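What follows is a structure written as structure tokens; I'll ask about it next.
Excluded from the complex is one protein chain; the other protein chains are retained at their positions.
When the chains are written out, they are named A and B in that same order, and each has its own residue count from 1.
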Amino acid sequence: MNTEVAPLKKKIIATQWLVLVVAAMALGALLHFFRQPVLIPLDQIVKGAWALTVDKGFLQAFSATMVLILGTFVGSTLTGCLLGMGMWRRKGLRDALAPLLQAYYALPSFALYPVFVGLLGMNVFPIILTGWLFSFPAIALNVATGLLEVPEVYIKVGKSLALSPRKLFFRIQLPASLPHWFTGFKLGFCYCLIAILASEFILSVSGVGRWLSDSFTGFEFQNLYAGIFVVLLLAAVIVLFLTWYEARFYRRWSVR
Amino acid sequence: MSGWRRGMRTYGLVVVFFLAGWQAISWIVPRFALSSPWETVQTLVYLLSQSWFHSHLSTTLHETITAYIFVILTGLTVGVGLGLSRFWGEVAEPYIVSIYSLPKVLLYPLFLIIFTVGAASKIAFGWFHGIFPLIIMTRNTVKNINPVYLKIAHSLHLNFFQMFREILLPYALPSIVTGLRLGFNLTLLGVVLGELIASSRGLGYLLAARAAEGFIVEEVMAIVLFLFLFALAINGVFGLWERSLTRGERAARYGK
Partner (left out) sequence: MPMGSVIEIRALSKIYPTPERPQGLKVLDDITFGVEEGEFLTVVGPSGCGKTTLLEIMAGLRKPTSGGIYLDGRMITDPDPAIGIVFQEESTFPWLTVEENIGFGLRMKGVGKDERERRVQEVIDLVELPGFEKRYPFELSGGMRQRVSLARTIIMHPRVILMDEPFGALDEQTRLTLGLEILRIAERTQSTIALITHSINEAVLLSDRIVVLTRRPGRVKSVIPSKLAKPRSVDTLSDALFAKLVGQIWKDLREEGYRERDEY
């Protein structure tokens, strides 16, 4: 795990940066070639993005969205953990809900949008509802799976030390399943992010989604592209960070 | 097969539960906000008899199928390629992971600009959604193939196509089918979402139109119901295919 592998890893990372640079150059060339009033050259987009970081309107919209995402995520986490632990404890609940939750992500739930808007109005509530609906099943499923997959032998160790059920849970079952909890939170957060940004964009009532939608309908293309760039870049960084941390987690926890 | 029957029973119970809840909510909530299950079904039956509905339906189907064909061709090729080449697979991984986890709807304006408001932008958008799960699942299964199998192919002097057909494909097929299923779901999602946001034809457009002008709730819900049932049916077919492929594995695991 040293002199052989390291050069390969470096080569991979170097190639990744290279791909990024090549893609950026290709995109730049493409935009330059298809010179239209609506397409903006790449360097202008980046400049615009930089300018946005101090633009008051954008920052306001952005923070509103972040607050919404975090708030909804916290709600999802609470409900998801509760449901997950319920599914872990009660086999009946597990059998009833597991297939449903797994099919859940297959169905076009976004199609319920108009229904939510009809029920809750053209405001922030359908957005919160969508965000919550998208993220809590992933959390519940992962929490349940994590707790169920705690190796039997750890529990036997705990029992042989005559641990109380409470100690058994907090000292053994919880730490043993923690990587799965983290995966659940990561997925839940990502789904929440996606759902809320998408809803905001489609419904155009608040936050960054509305800011972007307004730019589009107002033909402010530099703002549009710059805004998309900033939001996507940030989302990508968050996702990559969470994925990297998750991999580290699993590596340490998986002894077998 | 008591487990299977039990599964069907809990599934049935969940459906009943859900319908009851839906009915209950439709009684509580004012009429314009939600229509009851029965009204929705009636409306759907009515819609299915209307030729104008047929034309919208066929637009969506046409766009979805076209996009899906592209998804299969590009997704499988890239997935297999990234799976067989460890180097390129690892180079591409962070890109694929991050793009997959982004709210791709934010990039829709770009699709509209490049492909103009027509079927092409929806097809491209649907394709953009659908390739990722297929690439990810295909790559994951191909890269995890037992290297012994490949060594056998080499020792038997098989050329690439023979190896692919006789060894790789049968091994990877179950996971690929799952990827095909997920790919279909997301392609449908992308297409309908594209129609929802900016189109003049298709089921997504109908949803947005019926929701915007005077909010004809029964039609909105009927269309949503149709999409759900359609997705459920397609997933069911894929599910049967998946099950028939893994029948041998499952028998080996439980048959003893």
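The criterion applied here is as follows: a contact is a pair of C-beta atoms (placed from the backbone, for glycine too) under 8 Å apart; a residue touches a chain by one contact, two chains touch by 3 or more.
For clarity, every value in this text was computed on a predicted model and none was experimentally measured.
Engineer: From the touch rule at the top of the page, work out which displayed chains the omitted chain touches.
Structural biologist: A
Engineer: Return the single residue from A:21, A:59, A:74 or A:161 that touches the missing chain.
Structural biologist: Selected residue, touching the omitted chain: A:161.
Engineer: What residues on subunit A make contact with the chain left out of this view?
Structural biologist: Output for subunit A: 151, 153-154, 156-157, 159-163, 167, 171-172, 175-176, 178, 251-256.
Assume only the chains that are shown with their structure count from here on.
Engineer: Quick one: which bits of subunit B touch subunit A in the complex? Just the residue numbers, please.
Structural biologist: Against subunit A, the touching part of subunit B is residues 6-7, 10-11, 13-14, 29, 32-34, 87, 90-92, 94-95, 97-99, 101-103, 105-110, 113, 181-182, 185, 188-189, 192-193, 196-197, 207-208, 210-211, 215, 217, 220-221, 223-224, 227-228, 231-232, 235.
Engineer: For the complex, give me every residue of subunit A touching subunit B.
Structural biologist: Of all residues in subunit A, those touching subunit B are 8, 11-12, 15-16, 19, 36, 38-39, 95-97, 99-100, 103, 105-108, 110-115, 117-119, 190, 193-195, 197-198, 201-202, 212, 216, 224, 228, 231-232, 235-236, 239-240, 243.
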